[in-house]
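Some chains have been omitted; the remaining ones sit where they do in the full complex.
Order as written gives the chain letters A and B; numbering starts at 1 within each chain.
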């Protein structure tokens, strides 16, 4: 299913369908960007919550390790660092470990590092920035598989996450069966509108005819 | 004329000439970036003004459609969303429609979406960010061909807009006949300075000789 979604869909059409169903706050903010233009992450959210700390504690990676080791096939790790600019939650070794568990990507409202190698791996990471620091003594995982907010969107474990070059959209679990088919349908509709516009049609006529923009 | 400008000029040399003539606030701020590095947009400003709204109104795209359908050959659409991060003014279908009217690009102080396809089209869009949402229920066009501010620069309909990888510069209509020739002249001058510097000349000597930096 997620490979099919990856091939047929894109973030903006999913956002439009969610809008029509009244789910109007499902697209993460523009701070969260893919680390390479072709990155596409589709899967179920496995959420992580961190807190900024100000000392190196014993066993600083315990829950971080636990959370990443708990990833299951088709998961996308979604991390809420409360928009921290002091720490860096993600990196190459975590990407490697996540992929080994079958995860399909990572979305962080904070920073990643090791982006050269993560790009070489082709692991789709979406983050608010890049900084070459480690989390030790800067932040701790305090929970996982808990409700979080990432990029100003509520994300609960099991929600579908879809990220591409336009950004990241979250499909709440309870409406996924309604959203996905409608999104595929809308994607097709737009193709016709585009073609008429390319031939020189005015927007007013195309919109009157197809009702899409 | 605009093809010639696109070939011979670049944003920074135009900004320098405007500076010398006392027009020192003509370069948009650094938030507004091209969505692909090679994007160059040159043309006359067709301005649009939007307001953030908080309900879906009837006929939400009416003035947006009207404004895009009003584009003429050589226009560059310049949109002031008052730096909105809640909406997304631009996308692929609008790019397609704008190109069909002969427009040469779009500059938005807010967000665009559908960037993969816009890049495939080669339509030069400059924006403050990317977010996969639609404007319906988030913003409305309230005017076009009115004075606006975009990227902290006043833009009036008919001003010349020049955007490249260094950013976007606005040439007020009343000085365009003075600015363009001088910009071409300065571009040539710099080439000589560069060549001497490459050969190992000190800056103090090159600046004393050519007066450019």
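Here, a contact is a pair of C-beta atoms (placed from the backbone, for glycine too) under 8 Å apart; a residue touches a chain by one contact, two chains touch by 3 or more.
In this text the structure is predicted, and so the values were computed from the model without any measurement.
A.B. asks: Assuming the complex is a homo-oligomer with 2 chains given explicitly, what is its full copy count?
C.D. replies: In total, this homomeric complex is built from 6 copies.
As a convention for this text, only the chains that are shown with their structure count from here on.
A.B. asks: Need the CA-centroid distance for the pair subunit A / subunit B, whole Å please.
C.D. replies: 30
A.B. asks: Can you check the complex and tell me which residues of subunit A touch subunit B?
C.D. replies: 10-12, 14-16, 19, 24, 27, 29-30, 33, 37, 164-169, 190, 193-194, 197-204, 206-207, 212-213
A.B. asks: In the complex formed with subunit A, which residues of subunit B make contact?
C.D. replies: Per the touch definition, subunit B meets subunit A at residues 61, 64-66, 68-69, 85, 91-94, 96-97, 100, 111, 113-116, 129-134, 136-137.
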